[in-house]
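Complex shown without one protein chain; remaining protein chains in place.
So, subunit A:
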Amino acid sequence: MTRAVILSGVFLAALSLGSPAFAQESSIAPVPHFHEEALSAGISHQYAGPWEYFVGGGVAIFDCDGDRRPDLFLAGGIEKATLYRNRSAAGGALRFEETDTGIEQDRLLKITGAYPLDIDNDGIKDLAVLRVGENLLLKGKGDCRFEEANRAFAFNGGSAWSTAFAATFEKDAPYPTLAFGNYVDRSAPGAPWGTCHDNVLLRPKKAEAPDYSEPQLLNPGYCSLSMLFTDWNRSGEPALRISNDRQYYRGGEEQLWAVNPGRPARPYRRGDGWRHVKIFGMGIASADLNGDGFPEYALTSMGDTKLQTLDQESEEQFPIYRDIAYDLGATAHRPYTGDDTRPSTGWHAEFKDVNNDTLLDLFIAKGNVEAMPDFAGFDPDNLLIQQWNGKFVEEGMEAGLALDRKGRGGGIADLNMDGLPDIVVNNRGGPASLFRNLGAGTAERPVPLGNWLAVELFQKGANRDAIGAQINVKLGNQTLTRDVMIGGGHASGQIGFIPFGTGVAERAQIRVRWPDGDWSHPYRVFTNNFVRIERGAPDAEYWYPPEEE
């Protein structure tokens, strides 16, 4: 008997252990094991409420107390949103501690999602909070305390049902430009059908403090559930991509708005090359998957997930996309386990390299809207592991993500700072999930996968966190690219170290294209480190996480 025959026998045995509902290929790339440990980590939270909270359920992942450990702010719907301070020791089990935000309790209700960013350039992260009702800008004061800053920032939070957010720093702007995405206008005649609220673009005035007193309505709005400022054509001027829910709009579609500095935003139309795409748009994830310099976009929906790539035939100024989800095995259109063959419902989407093999993987939070009869009831979260041929293989089951919960927002971040990206999911009507990445090991004995880097950028003045920058990590002949962005996902955002799986590389060179377009010199670093790059500094710095809780 040859070794190949024995090997194939082993694989067959391994496959049968997984008992997938339908035959599927196994990942050749390593599959990390995850351990759900929300409760033991100190997180007892759920996102709940009536119809308005069928959508939303976001998570903001950011450092609220200056120790660089990622803290969590979870939207609660009719329940109180909760801020959890990260007490995890490096490489240990996850530990979180609920902490008081300093915000009045009733203002922490009706929250659908949140995105962290430093609005006022004071080095402390603030929060843009989405609500059913008045949205909030919470100014970070340090030590995980906040104060409402709507008045201070001349921000009118409105009264809409907000479900999406994105931010960017436009050229020479002192503060970020904010975009809020709104859902159904419940007060409009005929609601909810065809009564989508306009979205809002807020550009800061040039002033001593952030001043958002002159909003621009982005009309038409088509019930957006995710939005993202993205430099789709590498022009240096990000456009606003908006994913919309066809459930409620009439005559709507996916949208892309040109946001040229100093000019009103305007939607791309068919004459600009924009093609009509109509989906139950729930979440946007963006990454340059094929290394051509231009980002691809995963768009979650009910049924097929879309994966759009810029058409090679299109000219630079034309945003013509084609769907490659089927070709790459990334449709994730129905549950990968169980007997339910009805289409599934995708929400938060995020590209991250969860096994650190240099290939970006795709996580999708899944869950029935509430009791939609034509869609799967048991609809576990997806983990699509990218292979070396560029295709994706579903490994949510093997990874340990196949829980019977209704996922909504979420995020992937290295919560215990061991280089293995962990996953948090805010679930509707059920406990939040906190999946610790154990690599190839167990909860008792995690085993690392590939090498990794985590990169934090800093520049002085406005836009300290370098939103809009691009980070290139060169490993031999391979270059990994990440954009520093605020937005996308489903009502969930994060700011902090940008992770890179570096596979078997022990060394890497990092170059940064700062938001104004200037390129840095190459920074030489050793992998398996947290790296901080300050603009203009000759060398990168390393940061080490606390070893104790």
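We take it that a contact is a pair of C-beta atoms (placed from the backbone, for glycine too) under 8 Å apart; a residue touches a chain by one contact, two chains touch by 3 or more; residues count from 1.
Throughout what follows, contacts and distances are computed from a predicted model.
Asks: Pick, from "Protein ImuB", "Cytochrome c domain-containing protein", "Formate dehydrogenase subunit gamma" or "Sugar-binding protein", the protein name that UniProt gives for the chain of this complex that is not shown.
Replies: UniProt lists the chain that is not shown as "Cytochrome c domain-containing protein".
Asks: For the full complex, which residue in A:D122, A:D172, A:D327 or A:E506 touches the chain that was left out?
Replies: Considering all chains, including the one not shown, the answer is A:E506.
Asks: Which listed residue, A:G221, A:P448 or A:G488, touches the chain dropped from view?
Replies: Missing-chain contact among the listed residues: A:P448.
Asks: Pick from A:M372, A:A440 or A:A462: which residue touches the chain that isn't shown?
Replies: A:A440
Asks: What does the interface between subunit A and the hidden chain look like in terms of residue numbers?
Replies: 3-4, 6-7, 9-11, 13-14, 26-31, 66-68, 356-357, 387-389, 398, 439-441, 445-451, 475-478, 503-507, 524-529, 532, 539, 541-547
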